[in-house]
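Just one protein chain is left out here, and the rest sit where they should.
Let's turn to chain A:
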């Protein structure tokens, strides 16, 4: 990161010996812009111009303030919660790492963690290939483009809790179109309020229905950015549709698929609203994912200590998986 900042400064003639923190690239741009717009100060390209232009750092201040208020201060408070047993702001006991010990050994939380990881894995395995397939088969020109885009984007326009309500009714065996068809036309016994496998399938299908369009739109945007000569060359070489996909389209989708995988992982790993509306975590605890269990502990039982420890561990997992995905997808091939 620091290297990049320095490179961007170089054309403007400023010499900055390495940067410090995130947000520095922004400052680099600002500094470069400021230097470009001041033609009268050509000889300011010596080392001392750095001190003069450092005021541009203040432009980062709004970001720092908003991140502090929305992320850093709440996170610090959660850390404080996680090491105390709190009855009221004045009546609290320091318990050290006891909450972390009990949370990491709680069989219910461990089961929820495995369940959530399994769900995220299934979501990625289904939605990424489906989304790419959808994007590849969408028309590339003509009136069909708008029609396909609108049709594909429709599920994205529906709020989470409404998606939950739709599927809650749609999958019901007595009055829901989907559930009734499965039970009476296909002859398969399907009841998501009693059978845990059926509940799981309902929640998974709902997520696929809601979010595959996002992957498809991202992939479609990526495909549209491939210059036409690539396809012409493939045609001249007599490449099959599969070879074109494998060697031209897929490699060029790396960037957008990185974003799609990250977004879908983080979203599915914190999924809350839809299963809360459809199954409420049941039957039993078949669909009680980490977020549902966490909100039960934090808001339902108001156990701030265990909830704090729980959410910090949750946060740690999200950090690790996101960093690994990001590193693997951006640094391989270099």
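Note that a contact is a pair of C-beta atoms (placed from the backbone, for glycine too) under 8 Å apart; a residue touches a chain by one contact, two chains touch by 3 or more; residues count from 1.
Criterion: contacts and distances are computed from a predicted model.
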- Name the chain not shown, per its UniProt record: "sn-glycerol-3-phosphate import ATP-binding protein UgpC", "Sulfide:quinone oxidoreductase", "Gluconate 2-dehydrogenase alpha chain" or "Membrane protein"? "Membrane protein"
- Query: Looking at A:61, A:114, A:243 or A:320, which makes contact with the chain not pictured?
  - Reply: A:320
- From A:54, A:80 or A:189, residue that would touch the chain that is not displayed: A:80
- Message: Considering the complete complex, identify which of A:97, A:153 or A:299 is in touch with the unshown chain.
- Response: A:97
- Message: If the hidden chain were put back, which residues of chain A would touch it?
- Response: 1-3, 6, 17-21, 73, 76-77, 79-81, 83-84, 86, 89, 92, 94, 97, 100-101, 104-105, 313, 316, 319-320, 323, 327, 331, 334
